[in-house]
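Since the structure comes first, as structure tokens, the remarks are kept for the end.
Note that one protein chain is taken out, while the other chains of the complex remain in position.
Note that the chains take the letters A and B in the order they are written out, and that residue 1 is the start of every chain.
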Amino acid sequence: MRSKTAAKALATVAAAMLLATGCSGSSTEASGSGGSDEPVKLTYWTWTPNMDQVVAKWNEQNPDVQVTVNKQDGGDAAVTKLLTAIKAGSGAPDIMQAEYQAVPTLVAADALADISEELDGDVADKFPESAWEAVTLGSDAVYGVPQDSGPMMFFYRADLFEQYGIEVPTTWDEYAEAARKIKAADPSKFLGTFSAADPGWFTGLSQQVGASWWGVDGDTWQVDVDSEATKKVASYWGGLVEEGVIDNTPMYTPEWNAALNDGTQVAWLGAVWGPGVLEGNAESTKGKWKVAPLPNWDAATPANGNWGGSATSVTSQSKHPEAATEFITWLNTDPEAVKLLAGTANVYPAATDARANALTEPPAFFADQPDFYDIAAEAAEAANPFTYGPNVNVAYSAYKDAFGKAAEAKSAAEFPKAVEAVQETTVEDMQNSGFNVEG
Amino acid sequence: MSTRAPSLIAPAGTDPAPALTRATQPRYRASNAAVPYAFLAPAILLFVAFLAAPIFYSLYLSFRAAKVKGLGLGSGSRTEQWVGMENYVRSVADPEFLASVGRVALYGLIVVPTMLGLALLFALLLDSGRTRVGGFSRTAIFLPYAVPAVVASLLWGFLYLPRVSPVVDVLGLVGVSAPNVMSSQLIMFAVANIAVWGGTGFNMIVLYTALKSIPSDIYEAARLDGASDVQIALRIKIPIVVPSMIMTFVFSLIATLQVFAEPMTLRPLSNTISTTWTPLMKVYRDAFVRNDVYSAAATSVLIALATFVLSFGFLKLVGSRAFNQEK
Partner (left out) sequence: MTTTSITAPPPAPVDGVSRATHRDSSPGKPRRSNAAVTILLLLGAAYCLLPVLWVLIASTKSAAELFSTFTFAPSTHLFQNVADLSAYRDGLYWRWMLNTALYAGVGALLSTLVSAMAGFALAKYTFPGKSAVFNMLLAGVLVPGVILAIPQYLLLAKLDMTNTYWAVLLPSIISPYGIYLSRIFAAAAVPDDVLEAARVDGARDGRIFARIVLPMMQAGLVTIFLFQFVAIWNNFMLPYIMLGDDRLFPVTVGLHGLLNQGASQPAMYTTVVTGALLSILPLVALFLCLQRYWQVDLAAGAVKS
């Protein structure tokens, strides 16, 4: 009896072993290309869902350049994975999805290829200046083609706003008033939450006020996290958190999902990709949400910020930069591809005209708001410039620690101090690495 | 390590197997002097390739750093160079690192005694034979060991968060407002609980195995003398499993110092766990978030040294010869 169970277990393992020999062949053929009549094979790391379906279209039309999607996760470590491969001299894909804030880091590590030679001259004109700036870093080099952008927007529960008699806030003062009103009507509910886990969200809000955390002056980096603009945003949220009218727990947790479902979170300061998140996390609230532009500091001069957005880049290890450039140009500018990006991969494409043609219908979750993409386009138009530096990851993890503490303490005084802590950590890290830096 | 007779761990009169004593002095000789090396060859080869080499490589990296010039953009602007002890100095001087060491010490003080105490309790209960639910309980308590730490933390995360936790719901029904275990006061216990949940079963089996290897005639004699179950447990069983307790303690200690997956998985769920909450989380942050493998290497060398000093120091203290059986 005893040896029978053991034998059974071992048989299972032996079967797995056979499987190993059967499968191991496929892993080696995935990369590299053969002779001249063989198609060029490109690998593509991306975390965008359904990207393989978009790529399938390319593979169908281009038998001589075949692209394989390797889906990665969207965390910080994906960047490290690429950097480690670059350091090792092998193992990097040909094409990589890179968030805009990671581009300087990747360029500093020599991970991205300059494709200005391979690229057609008219590609730049298809993108808004801010997006193109993000892939050139203000230089003559081009480190990728913009894929998507994330202008921030204000999502709210129209049904609950009506129930509590609240107008859609157009300024931050009105937003604060609305938060108080909701709290007074139902102490268990919040207009929103200050998320110490989402530095990209906070930089977007700071961008709206005109903050730019990094800058370049000659051959010196400027670090300007602790500008008046950023501190203004931090103090504003610190005040609301201390007052207790805004929640202090992070977004993207099971708890936040539950709060979206049961109406505890009455609104959300998200970005244009928000409908997908709401649909995935709070499907039961379909039809109850509406979208509006982000509230402004000064209603007379509307401004905006971005949360998210990424480029498609060719890595420095790719042996086929020309084919790869051709592919990423197609992916992000071809009308058919952009339509697929918007419709299948659920991103908000960066290419202005192609996007306008692709996005004629509102997202399904906002079916009864036909002007959804008009509001989005205005939001994208209003975005202030923002420059990322070569150690965004350091600043972002410092943000999580410093603002985590401040939010937990629910103390308004701690919020501007957290801004200073982020500034200090960021500058110190750059000094340690030997950058020319002022800040 | 120590050649002292371990008076602590082999109580007189309980040596269960005199025949085993010779195991410490093998009489068996190889037919050829190369034979033992041949048996060891695969282990040593793999060890050198996949543990020793990376360890020495880490050591090497810990004295180096990437330095950039100017803006640091464009190829060739980044070079790797020797920086001596700079990474170590920065690691030790980092108040966050020191705080994380203190946190792990407290965490260890909670986890290790609780986990081993529960493991011993359950092992003794199972060994008492005074229950019909022994088989079921043993399996149930051991089950968490089969759940990977990342998955376990995800599950507990759901159970902790006030708005999705059934525990809070149930307590709410009876009119008790549950404390938020993800708050800064309680988060330590929240993390410790996951470790206790996952580790108790494994240690229980270790101790239960040790208990079972005691011949039952010893108890029969004690029972005839009128000793109660509790007395037998305290006077006979516990002293006998002390050596096993020592080893589970050392392994638990090592695991404690390397605590990582649980706080790492819980971190995004609250504001209370920083990115450097434990020493190994700092290593992860430096290597995987800040892309600074050099500082990470220096910190991990420090962690490995501390683990070495604590675990071997403890074994020396109790005079166990577990790690080195030769005279």
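General observations
As a convention for this text, a residue touches a chain if its C-beta (ideal position, glycine included) is under 8 Å from a C-beta of that chain, and two chains touch if they have at least 3 such contacts.
Worth saying up front: this structure is predicted, and the values here are computed from it rather than measured.
Across the entire complex, the residue among B:L121, B:L171 or B:A222 in touch with the chain not shown is B:L121.
Considering B:A43, B:A93, B:V174 or B:L224, the position touching the chain not shown turns out to be B:A43 (whole complex). Residue positions on subunit B in contact with the hidden chain: 5-6, 9-10, 15, 17, 19-24, 26-33, 35-40, 42-44, 46-47, 49-55, 57-58, 61, 118, 121-122, 125-126, 128-134, 136-137, 139-152, 154-156, 158-159, 164-166, 169, 197, 200-202, 205-206, 209-210, 212-213, 215-216, 229, 243-244, 246-248, 251, 254, 258, 260-261, 280, 283-284, 287, 293, 296-297, 300, 303-304, 307-308, 311, 320-326, in rising order. On the side of subunit A, touch with the chain left out of the figure occurs at residues 2-3, 5-14, 16-17, 19-20, 23-24, 26-28, 30-31, 43, 45, 47-49, 52, 70-75, 77, 80-81, 84-85, 87-93, 99, 150, 198, 200-201, 252, 254, 257-258, 260-262, 271, 273, 276-284, 307-308, 346-347.
Keep in mind that, in the parts below, only the chains that are shown with their structure count from here on.
Each chain gets a centre from the mean of its Cα atoms; for subunit A and subunit B, those two points are 37 Å apart. For subunit A in complex with subunit B, the touching residues are 76-77, 79-80, 83-84, 104-105, 107-110, 137, 139, 141, 196-197, 216, 219-221, 248-250, 252-255, 258-259, 262, 264, 316, 390-391, 393-394, 396-397, 400-401, 403-405, 407-408, 429, 432-436.
Remark: subunit B residues 65-78, 90, 96, 157-158, 161-164, 183-184, 268-276, 285, 287-291, 293 touch subunit A in the complex.
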